[in-house]
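Of the protein chains in this complex, one is absent; all others appear in place.
So, chain A:
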Amino acid sequence: MQEIKDMVCPFCGCLCDDVTLGIENGSIVSTDNCCTIGNAKFLGKNRLKNPIQKVDGKWIDITYDEAVDAAVDILLDADRPLLFGWSGTHGEAQCVGVHMNEILGGVIDSTTSVCHGPSILAIQEVGHPGCTLGQVKNRADLVIYWGCNPIEAHPRHMSRYTTYADGYFLDNAFRNRKVIVVDVRETETAKVADEFIQIKSGGDYAVLSSLRAILRGKADMIPASVAGVSKTQLMQVAEMCKTCSFGALFFGVGLTMAKGKYKNVRNAIELVDDLNRHTKFTLTPMRGHWNVYGANEVFSWMTGYPFAVDFCRGVAFYNPGETTAIDILARKECDACMIIASDPAAHFPRACVEQIRDIPMIAIDPFQSLTTPLADLQIPVAVTGIDAEGTAYRMDGIPIKVKKVMDSGYPSDTEILTRIYQKMLEVKGL
């Protein structure tokens, strides 16, 4: 068995880059250092086999050339195409997607709009005091997880970057570092915390505001209990935050998608801002897909906006709530879509999934998903990190090259998108 070290895991926003893969007879047979979810992806079996197209309600096998032609027809025939997904593919492919969307005058959006979109809206209002994950590992003596459950969603986050990760200024992290978990239920992560704050569902904004009030010397205003959290505990936590040397707040969709949405995140950012007047404090969104942050980065440098970019006016236009995928589908506005590197059928509201089903849809994905059966055209591709390479951005903005281990014969996302784009230019005479 051949061993390959320092591989990058293409599953979540941690982008762990210390994975060892065991290869035998051209396939991955074992992983080391990988969490169970990453392991399942590396060893995944449900690959789509070859391009297929639905004709008169039946699937027929087609070639990649025919698939490219069919995709071009579907997209060019549409008045308001939606190019959605992007979070599970590499940056180079996302760049081609943006160029393609410019020609189409469509909307390009990533899964951000259903996870940390509210975080971005908050950042656009008040900014983002953040840092790289190694800064937390080396310095943080206080870590807060708010509305997230890394043990189950980002399984190695705590061992690589926080709770169990020794660093330059903390040579025994587990003893020297305090962990606070804020959640509506006692999660696996909450069980290992030094302090667990259980808030009533929808109470995040009030709890954040209370902490800020205490920090600003207005503790008198706080009632005995806020959203199920006692004033005593709030006072204690505010003191822990104020007196640490370096605090790091991580938050997940439990905060962004709870009642209050982007206002919650804004309040969290402003709490961190307040804390910086006492000590050093940073904040980091726990990004889900391995390259969802990369999609935000690519869209920003190419169009000026991190997600939900609408080119129908010729210029890049952005108005989340109007140009986000959910809204466009719910209004039955788009008349064709290309879904790449994501599985909206598993996550979107039913009305949106029905609209995806009812319009011509191209699915570009290596694996079967709940979305692929709804497609009119399926184009199987390589898995970045296994049989394709490319750039990804970790949840803290660090770009990492995700490597290729083997050649499976599948085209990469970049290859297939470039062929579609080139053909589009040709058809349009550009």
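One rule holds for everything that comes next: contacts are C-beta pairs under 8 Å (C-beta built on N, C-alpha and C of every residue); 3 or more make two chains touch, one makes a residue touch a chain; residues count from 1.
In the analysis below, contacts and distances are computed from a predicted model.
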Hidden chain of the complex, named as in its UniProt record, picked from "Iron-molybdenum nitrogenase, subunit beta", "Electron transfer flavoprotein, alpha subunit", "Pyridine nucleotide-disulfide oxidoreductase" or "Formylmethanofuran dehydrogenase subunit A": "Formylmethanofuran dehydrogenase subunit A"
Of A:302, A:328, A:341 or A:356, the one touching the omitted chain in the full complex: A:302
Selected from A:51, A:97 or A:130 as touching the chain missing from the view: A:130
Chain A residues that touch the omitted chain in the full complex: 5-6, 8, 17-18, 91, 95, 99, 102-103, 120, 123-135, 137-139, 160-161, 167-168, 245-246, 273, 276, 279-280, 282, 296-297, 300-306, 311, 313-316, 318, 391, 393, 397-401
